[in-house]
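With one protein chain withheld, the remaining protein chains of the complex are depicted in position.
Coming up: chain A.
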Amino acid sequence: MSDGDDERRRDLPDGGTDDVASAGDDVRADDTELDDTELDDVREGDRFTPADRVDAVAPSGIRAFFEVAESRDDVISLGVGEPDFTAPWPARSAAIASLERGRTSYTANRGTPELRRAIARHVERYDLSYDPEEEILVTTGASEAVDLAFRALVDPGDVVALPTPTYVSYAPGVTFAGGEPLPVPTYHEDDWSLTPEALRAAGADEADVLVLCYPNNPTGATMSREELSGVAEFCREHDLLVVSDEIYAALTYGDEHTSVATLPGMRERTVVINGFSKAYAMTGLRLGYALAPPTASAAMTKVHQYSMLSAPTTAQHAAAAALQRCDDEVGEMRREYDRRRRYLTARLRELGLDVAEPGGAFYAFPRVADVAPDGDDEAFATDLLRETGVAAVPGSAFGDGGAGHLRLSYATGMDELKEATRRLESYLAEH
């Protein structure tokens, strides 16, 4: 059935749906009971009203910008939040082999025991220890894990503190779960790191949950053990739960990644989320996982069980191979990102743009407020795209804390980075 027919079927008044559905593709010919006037009403009207909690969420700022970017064909995009590498061959090969053997059934709700054991071994490198039977849940992307954490742990009216700028999906996820997002601004001057003072100033001492995302999308900021200790103390003192999205943990440059769950008194109040999209370049395979104490893990598994049943089986086979056999490939990708990171930040500074040193992920988040019209990052990004074909995401898409900045992804080739910064240079010279 074409999209048009499908749409029409949804639009029918009460009682019409069954008749039309049984008529199959020949809907128009068989639909004799509706006269022309009714048909017009049906075509124009739409009986649906989104639920309030869905209506309350604005469309993604990135989405609007994406449409402008897609309308051109000469775009060099620094707006892409996914690796430009292909998933390592051992992972792809394991996926192919699993299909060849016909392993296409559901898996256990929590994920295959093999993958959960591999995850348990893998996270030991971050000093994290979780029981594969009760404390590890494999999800459809880290995105599902974030959503599950909110739906399973946030009660209606609960306040969820979100340090901004941050990944665009947290606030909507909180709202969908009935919670109330509380933005906690972080600042360029602090290298975007989160401080207890910033939490206190935003009123997070009254919050129920704190979401952490370090290394951070979009700023590239990382948090040292010492910096996290202050935040951990705040959480213990005010009894906050923590949802810590550590999807970029493997992509840190310099100091090793520290998980907040390794700090005293934090494991029991933290859900750690990770996945395969970024480090293993497996975005399209949609696989993530959540580490949490048994009660939280069971609650998340319950929601997962009724909504998703189990994560994609083929992707789970790929993921197990990724953990077991792809360390070298991850190391190579990280070295390449590091090279580009140095190049991009050096170039931005040469162009007079102030940028905090990104310690992880694959983004630089330079300040453009001083060179943008009225300090408006969206206007700057749109103008830059129109005039030079360089796509960069306006920082305000990541929350108020990101206003006046641009997110530039270096998950793109060195040649493209060179050309994009060259175009940015001429643009800045002309404005």
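Keep in mind that, in the parts below, a residue touches a chain if its C-beta (ideal position, glycine included) is under 8 Å from a C-beta of that chain, and two chains touch if they have at least 3 such contacts; residues count from 1.
By our rule, contacts and distances are computed from a predicted model.
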| item | value |
| --- | --- |
| Absent chain [UniProt protein name; select from "Lrp/AsnC family transcriptional regulator", "Zn-ribbon domain-containing OB-fold protein", "Cytochrome c oxidase subunit I" or "AzlC family ABC transporter permease"] | "Lrp/AsnC family transcriptional regulator" |
| Candidates A:87, A:153, A:168 or A:368 - the one touching the absent chain | A:168 |
| Of A:55, A:70 or A:206, the one touching the omitted chain in the full complex | A:70 |
| Touch with the omitted chain, as defined above, among A:120, A:242 or A:393 | A:393 |
| Contacts of chain A with the absent chain, listed as residue ranges | 60, 62, 65-66, 69-70, 75, 77, 79-82, 84, 167-169, 217, 335, 338-340, 342-343, 346-347, 391, 393, 414, 418 |
